[in-house]
Each structure stands twice: as C-alpha cells, then as structure tokens.
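Selected chains only, in their assembly positions.
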Amino acid sequence: MAAIKTIGILTSGGDAPGMNAAIRAVTRSAIFSGFKVKGIYRGYKGLLTNEIVDFKTQNVSNIIQMGGTILKTARCQEFKSPEGRQLAYDTLRQHEIDALVVIGGDGSLSGARAFATEFNFPCIGLPGTIDNDLYGTDETIGYDTALNTIMECVDKIRDTATSHERLFFIEVMGRDAGFLALNGAIASGAEAAIIPEISTEVDQLAELIQNGFRKSKNSSIVLVAESPVTGGAMALAERVNKEYPEYDVRVSILGHLQRGGSPTARDRILASRLGSAAIDALLDDQRNVMIGISNDEIVYVPFSKAIKKDKPINRSLLDTLRRLSI
Amino acid sequence: MAAIKTIGILTSGGDAPGMNAAIRAVTRSAIFSGFKVKGIYRGYKGLLTNEIVDFKTQNVSNIIQMGGTILKTARCQEFKSPEGRQLAYDTLRQHEIDALVVIGGDGSLSGARAFATEFNFPCIGLPGTIDNDLYGTDETIGYDTALNTIMECVDKIRDTATSHERLFFIEVMGRDAGFLALNGAIASGAEAAIIPEISTEVDQLAELIQNGFRKSKNSSIVLVAESPVTGGAMALAERVNKEYPEYDVRVSILGHLQRGGSPTARDRILASRLGSAAIDALLDDQRNVMIGISNDEIVYVPFSKAIKKDKPINRSLLDTLRRLSI
Amino acid sequence: MAAIKTIGILTSGGDAPGMNAAIRAVTRSAIFSGFKVKGIYRGYKGLLTNEIVDFKTQNVSNIIQMGGTILKTARCQEFKSPEGRQLAYDTLRQHEIDALVVIGGDGSLSGARAFATEFNFPCIGLPGTIDNDLYGTDETIGYDTALNTIMECVDKIRDTATSHERLFFIEVMGRDAGFLALNGAIASGAEAAIIPEISTEVDQLAELIQNGFRKSKNSSIVLVAESPVTGGAMALAERVNKEYPEYDVRVSILGHLQRGGSPTARDRILASRLGSAAIDALLDDQRNVMIGISNDEIVYVPFSKAIKKDKPINRSLLDTLRRLSI
C-alpha cells in the first residue's frame, strides 16, 4: 500500500468524556506530522451516509474541555454486514482517506478489526468507554471522569442518607465489569459494592450492613453495577427490604448522567497522549492495534486481544473496601 | 410568659442544602444576643426521645458549606397526636427551653403551628425545602442549590443526548410545584417543562419536539416534575414512544441526589439572613411566624398563610422557555 | 424611523458568565418574533472593522452553558470619538441593521447611550458584569456565578487555613462596589469583608480577628475588594502583619478566574429573561433603556440612570456578617 497521506477519524458506540480531547490530539498530531485529516460524523454510519469534512487545527480548538463528541456517535447495523463495509470502503477511497482512527469501546473496535482485515486498511483504535473494560490498557478514556461523577453523586446522596439514617442502593454503569462500582464505592466511602465479577449473597450483605448499624453508623450505601449478573439495584433492594423490613431502604439509579460532563485532568491527559500516539503508530507502520497505556507507557494492543480478553479486576480492593467500611 | 433565655433549634422533614448554614446562623445570632442554644436531634422525634445537647459557637464551626443537616432529621408520627406534643412540651420545659426555631417544609411548619397554639409556646419557622413551595417567601433554603444540581445533571445528559441525537425525559422533584422543573428547563436550555400547574397534551409536546428536530436540532430534552399530576417521566416517555416510535427516547430520574450537595452562595446567604432574623424576631416578640424574604427584605409570614396558600408560579417563564427552544 | 427588521447584537467590556445565554436569548427571541439577527464581533470594534455575520437559531445552539462570549469582546478607544461612532453608524446602515442590543457594563452602556443620542438609533442594553454595580437592576448577568466562584475558592483556601491555623486575606473583584466581597464573605463563612463603601480601621479588624482567635477559632479569613479605596489585600496584610506579627498571615489574589466558568442557573435564567425582554422592549417601541430585573419583574431603566446612579449596598449584611463570625 502506498504511503498514508490522509487520516480519517470517527467516534463510535457510547460516548465518553475525553473523546473530544482525543479527536483534538489525533487531529493536531496528524497535522503536525504533515497528514491531512478528515472528520467522519456519526461513527461508521457517516461512512455510509458520506458525512465527512476536512479538519484543520481550528476545528478542534476549545474542545478539550467538552463532554460528548463533536463528531457525534451512532450505532450502525449496516456496517456489520460485508455489503455495508464495502460501501464504507468505497466512501473512504472516494475521500482519499488512507487510514482510520476509531475511538470507541469493544463493539467499535470489533468493527474496526473486521474492516481492517477485509480491506487490508490501516486502522488504529483508541479505547473510549467509561466502563474501563478493554484489555491491554490500564485505563480507558472516560473512566476517570465517570468515576468522579459517580463519587460526586454519592457524596450528595450521602448528605441525605446521613441526615435521614437510611440504607441506599445506588446503581452505576458496568454491564460486564465492576470497575466503576468497586472503585466508586471506595472513593465515596460506601459500605459495599455489588459487581458482576463476584457473587454476593443477600445474607452476607445484610450482615455487613447490620454490623454497621450496630456500631452506630447512621447510614449505609451500597453501589450496584447495572448488570444481568447483579440484577440491578432495584431487585436487590427489594430482596433486602423483604428480609429485613426494619431498614429504611431507598434506591437511586444514576443513569445517563454518568456518560457526560467535562473530562477530568486524567482523562484529558490520557486522551491527549493516546491520540498523539495513534499518529506515531501510523508513522511506525503499525495497524490494527489499539493504543493503550500500561505503567505510564504507551503500548500497542492487537485488536484481537483488546476485545477478546477479559480485563481482571483488582480483587484486593474488595478487601480494602471491607476494612474501611467498619 | 417570662423572658426567653434558651432557644431550641431543630430541622425536620426532607433535608435541604443550607439547613446547616441556617443552624449556624440561628446559633451564633442567638449567642451574640445573649441567649443559650440547645440543639435538638432528629426533628420533633428528638423532643420525644430527649436527644438534646448544648450548642456553643464551635458546634457550628465549619458547617456552612455542608449539605444535609448536622442535627439530622426524621418524620415523626407521634408528634401529630396531642399526647406526643404534650410529651414534647414536657421535654422542652425540662431543658428550660423557652422558644423553638424549626427549619423545614410545610409539614414541619404545620407541626410548629399546632404546637405553638396548644402550649402558647414561641415558635419561629424557617423555610427549608428544595421545592420552593412555601407561600410568603420569594425563595426557600435549598431551592437554589437543587436548581443548580439539576442544571449540572442536565448539562451532562445533554452531552450524551447531543452526541447520540436523542430525546430525553428527565424527572426532577416537585410534587406540588413546578419551580424546579420550569426554571431547571430554562437554565439548562431544555425544550420543554411538564409541571403540575399546567396540563400538557402529548400532542402539543410532540409537535414542539418535532418542530425542533425538523429545524435540525440534534437532540431534545424535556424536564418533568415528579408529581401525580404529570404522571412522571416514565409514563410520559411511554406515551410519546407509543405515538411517535421514530424517536430514540430515553428516561432519566434524578432522584435523591437533588437533595444533597454543598449549598450555593445564594442558599448560604439566604440561610444566614433568615437564621439571623429568627433571633431578631424573637427579640421583637414575634412568634408563630415563618421568616421569609421578599424583594430582598426580611418578612414575617404567619404560619397559617405560609402553609395554606399556594405559591403561584411565574407563567411568563413558560413563554420564555417556548421562545428560547426554537 | 421605519420599522425594525434586523437587530445587531454585541458584547462589550469585561466578559461575564451568562453573556452567551443572553446572546442566545436575544437571537432566538428575535427570530421567534420575525426579526433578522446579525452578530457583531469584538464589541464596538467590530462595527469599525466590519466583523458582522448573520445569526440563525443554530448559531446559538449549545452555548447557554459556556462562560465567556462567543461574540468576543474588546475595549474600543475609537468608538469614544464622534468620528468612530460615525463609522460605526455607516457600518450598521450598510448591514441594514436597525437596532442594537448591547451586553456589557457601565462603560459599554455609556457608549450605547452616546451613540443612540447622536444617531437617533434604537439601542437596548443588558447589564453584563460580575460586579453587580449597575443601578436599576437587582442583579447583573455574571454576578451570581462570580459569587459562587469566589465562595468555592474560599472553601478551598479554608481547608488550608484551618489545617494550618492561619489568617488569610483574599482579594476579590469589585473596584467600585463591595457586592462580591461582602456577599462572598457571608457565603463562605469568612470573618470580615473590606469593601469600598465602608472605611475599615486596621485596629477594628485586628480586634475582630483577635476575638476570634481567643474564642479558639483556628483560622480567620478576610475578603478584600480590589479597589483604590481599600488598598487591596496585599497592602492590608502588610499593615496587619506589621502591627500584629504574632499572626501567620497569608494573601491570595483570586484574579481573572472570577470572570470565567459555566454560568449558574440563576445567571442563565436572568440572561434568558433579560435577553428575551430586550426584544419585547423593541417591539414595544422602547429604546435607550437597559433591561433590568426588580423584585422578579422586568423593568426598563433609562441609560442615564443605570450608569450615573450609585447602587447602594445592603448595609444590614455587614451586621449579619459580624454576628455570624463570632
């Protein structure tokens, strides 16, 4: 394949804070290195509907602090079919785009992998998801912001929980991974975290809470990952309420606000470094890799690994949480 | 009745940000004027369970910035009976408390009114509720903070709504009053507000939203007051979804986090002024009044008025909202 | 003069949070009422350099939450001369702009007044300044946000002041008016406020602080308005330090960050209402007035009054501050 001259960039899947910082970093680093940049709107869908514009350094001015993604995002069924991907490829050729940087979660990187393989097209992935569930990178773009958002919400709810002496079940995101629930629980001084990686018996939970109340804690907060495995906060609250009707139990589902907000310093720096490294990777003839960070160093993770492997949670944190909630 | 020497203070009903600033202001103003102060825990319940401690200026140091209430709060069925109130009166006499300052919403002030009448006991009320639904005061303690909390949540959700081009129904507090929903909608640039004071037809709403999408707005947000009158966000979303299945509709229920958080400057200043004025009112031989603010001046509102009258919403704001959401 | 068809809008002087919400409200309300709108960049300067673009509803999408002003702002010496204003008038005529909405402080409204008089040109002013020093309106756009920014900074400094048991002098904006310093002091639980309206003797101040430390307060914070009258925080700290070397005195100058940040709910609502009312005023044949808010109602304030009269500060707040800092 000939040398890369023009790089296309898109965001795909659920939005995550820091995606704009990543768009900025990819765009400016690319221009710095002499590439042309084209912004593709609405993820893979924009490749089918031809929503593509030239990106200059000014297109990404003053966006580092914004939540969401200026390129917008969408799910795209059509791209899952060979015909859809062929159409996407034709669009890319038409715009003379020689390489693609995709910012998104595992679904988005799976799409990039299929596309890269079929058309031998250089694709670089950036891990953009609040769930932190991509293998091969210590953190994903958006995770630190979501974690702080959750913590701030729990801080607020604790004001009420303490004033009213209640037991709260708070549901946070994390379909397949408990990073947000477990770390959110430690950060907010919660009493327990219910995560998909670990099965929790209602009896254990109730014992923990009862111990707390006996020691004259005047409120208890449990974070619950929204997942088929945990059953969610509402179901859990109902079970506890049924067996221990003496508690004043409340439920709060944090919902979509966890995805938004101005990114934290850590997410902006991570996005800036990964975005910049994506261009280095292309210059270095890398393709079909996700750019990750490991022990503060940039790493290249083959798409196959990033998507397929389960990222393990640090179980020692469960122990830390247990000790600190006495 | 003899001169007042000792003032009791309690918080009652749902907690509201700024209650601590009010506790601080009442305590320090009272001590400044030569009174003794006693803090009563858990609202009226503490009068029955005898949870009362001496309050010095240091007891209220460094609390102005805290959400919730250091005196805690509770609902108390027993205080609604004459026997309960007699017991409360005995406790007050036993602690040589000569006057009571009650911070809370309409239920709490109703209790104060009944008690004051039965025992000819000096009671002063402070309006503490995020709902802003007390008559006779321009604002209640906690309202401005809750309004800002709602706005910040909607700002976050808008990041996602815009990135995904969705229609969001966001439920906020306000059982009997639309202050939070209507002002929250204007503050966050939402498209519409559904409030108990105004009946909204789904057709009107859908037309408004459709107009927005036609004009290439890429998202729409509707704030819904949690109220039997509106039916809540979930029910509304279902109706819209049924009749207009082409929209990508989502629901978010903000819930308890609206009650918490560090109070805004406005709430702290309001609480400081009202708390200080409560002591002036006692010195001025006022009783059985709620302290309010009207056109930046302190006013005394008889309990009967504060509780019974409906506080009207400024309907011109609906018109403002409509114009600005084009 | 013929009927107004096209309205120009500009921001001038120091920027203030909420200016974008006002730009949005003016633009959308104008379009709602059938006017055309043109955005003028860099204040009056843009009238001389011809930086004017058509504004549609989309130009002001998603800006309600942004600090600063998308129209930018500048000081403009040339507009102070008759020749400069003649040039500005010619530019307006060339763009067929029939009326002007100016968002800014007293300097900006003085300019509007001179221009309106000379050319019989319809001008409407909106009070945009964090200092809250315009007569005839209860609040100016930006004041509430700046007040909260100051409070949040003092909350942070108090963590350090309390941990180290220090005396802090914190300088805030307010060249001619102590609104920010006095209300900021009450909101942050500071011990005193030094404002241009009231002369403060160092001895009085030291006595106040000494009383605090004697009563085992472990820190003291004094807010100082940046003004020739007060002399500023640094000078004051030096005088106190000289006479009372036993204190561990520190100074912090908050500076420019007070002007920025996402506007509070109150500022966004105020800006939305005033911006919308500016169009009503033009429709109602008003001109050469500033739109203000008084007791929650829209008022029209002649430029001459808004600029010339001193806005009095509520001196009872000084008394409140004194009581609460015991």
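To keep things simple, chains are lettered A, B and C as they appear, and every chain counts its residues starting from 1.
The rule we apply is simple: a contact is a pair of C-beta atoms (placed from the backbone, for glycine too) under 8 Å apart; a residue touches a chain by one contact, two chains touch by 3 or more.
Bear in mind that the values here come from a model prediction, so they are computed numbers and not experimental data.
K.L.:
Assuming all chains share one sequence, and 3 are in place here, what does the full complex add up to?
P.N.:
Assembly-level count of identical protein chains is 4.
To be clear about the criterion, only the chains that are shown with their structure count from here on.
K.L.:
Tell me the shape of the graph of touching chains, choosing from line, ring, star, complete and other.
P.N.:
line
K.L.:
So the centre of each chain is just the mean of its C-alpha atoms; given that, what is the distance between subunit A and subunit B in Å?
P.N.:
That pair's centroid distance is 35 Å.
K.L.:
Where the centres are mean C-alpha positions, what is the separation of subunit B from subunit C, in Å?
P.N.:
One centre to the other, that is 28 Å.
K.L.:
With chain centres taken as the means of their Cα atoms, state the distance from subunit A to subunit C in Å.
P.N.:
Averaging C-alpha atoms per chain gives centres 39 Å apart.
K.L.:
For subunit C, which residues are shared contacts with two or more other chains?
P.N.:
Where subunit C is concerned, no single residue meets two or more other chains.
K.L.:
Under the touch definition given earlier, write down the residues of subunit C that touch subunit B in their complex.
P.N.:
24-25, 28-29, 31-32, 57-58, 61-62, 64-65, 138, 144, 147-148, 150-151, 155, 158, 162, 183-184, 186-189, 215-217, 262, 264-266, 268-269, 272-273, 276, 295-296, 314, 317, 320, 323-326
K.L.:
Hey, which residues of subunit A end up touching subunit B in the complex?
P.N.:
Touching subunit B from subunit A are residues 11, 15, 17, 66-69, 72-74, 149, 153, 155-160, 162-165, 168, 218, 250, 252-257, 259-261.
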